[in-house]
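The complex appears here minus one protein chain, its other protein chains still in place.
So, chain A:
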Amino acid sequence: MYTQGLDVKSDSDRAPPADTPTGPEERFQARVDAEEKIEPRDWMPDGYRRTLIRQISQHAHSEIVGMLPEGNWITRAPTLRRKVALLAKVQDEGGHGLYLYSAAETLGASRGDLVGDLLSGKAKYSSIFNYPTLTWADIGAIGWLVDGAAIMNQVPLCRCSYGPYARAMVRICREESFHQRQGYEIMLALSRGTDAQKRMAQDALNRWWWPSLMMFGPSDAQSAHSAQSMRWKIKRFSNDELRQRFVDATVPQAEFLGLTVPDPDLAFDEATGHYRFGAIDWSEFERVLKGDGPCNRERLEARRKAWDDGAWVREAALAHARKKEARAQAAAA
């Protein structure tokens, strides 16, 4: 569903200091500049590899953790059509997680280690999933806003310099835009519905608007990895550029729904052709990122419980595979 957090300053992950240009490094950059795709067996700088593993695995973790807030409403979806759509969406997210982990594995990471980092709390996932889904309208708002923001972030990743990631993103983006339309359609039904449904829709927009804007990461001035990632063509647009595009695209959609964006400073600027919006409360962003959001603990606990409860299943599958292999070898001998 979405990548973020990648641009947050972190001492251990700080981009390496300007490398002294060497032969392979220069050739690598020349290929990137020429818009060639870098493939798994190609030489690449360690920093490029580390950045991609971090970004791709954070994206994978986000898909997996993102299954929880939405999965929360599968058993309570209001109609069978909505239930089926939501099941399909959450299934897609699991699928995205699978192929993103595979993309990370092409860089030499192991899925087991990456998942271990998620469960231990070492790895980050998108903070947006640390907010609760309180009503059915939240499922609409997530599709519309969260997937909408994700698409803004991810469409440029289809042109990422690393081939396996770029190709995974093509498929993911196609599915995400379908999810976004579904989410908007949920909001549309609610905003055309009863007063209670309209209230539900407005309440969801009130709660998801600002966290959605935060999904683009810190402002360009604060972003730690941006410059290097841009040079490597992992990143194509700055956080603030993408955020602005999202606001410009989304505000008219909110108006069409008859909902009010919870920002008193929001105004269309005729001169620039863009919406100006109010200041983002970055202290909230930091707080949620550090683990003190509304649902951080619940999300990680749920992932850990699933993993721990499933240990006997994984052990049994492994034991069975070994027995089968031993039997096959004995038969062949």
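The criterion applied here is as follows: a contact is a pair of C-beta atoms (placed from the backbone, for glycine too) under 8 Å apart; a residue touches a chain by one contact, two chains touch by 3 or more; residues count from 1.
Convention: contacts and distances are computed from a predicted model.
Here one chain is missing from view; checked against "SoxAX cytochrome complex subunit A", "ABC transporter ATP-binding protein", "Ring-1,2-phenylacetyl-CoA epoxidase subunit PaaC" or "Glucose-1-phosphate adenylyltransferase subunit GlgD", UniProt names that protein "Ring-1,2-phenylacetyl-CoA epoxidase subunit PaaC". Considering the full assembly, A:Ala319 is the residue among A:Ala30, A:Ala267 or A:Ala319 that touches the omitted chain. Taking the complete complex into account, A:Gly94 is the one of A:Pro24, A:Gly94, A:Gly258 or A:Pro294 that touches the chain left out.
In the full complex, chain A touches the hidden chain at residues 64, 67-68, 71, 74-84, 87-88, 90-91, 94-95, 97-98, 101, 136, 186, 189-190, 192-194, 196-197, 302, 305-307, 309-317, 319-321, 323.
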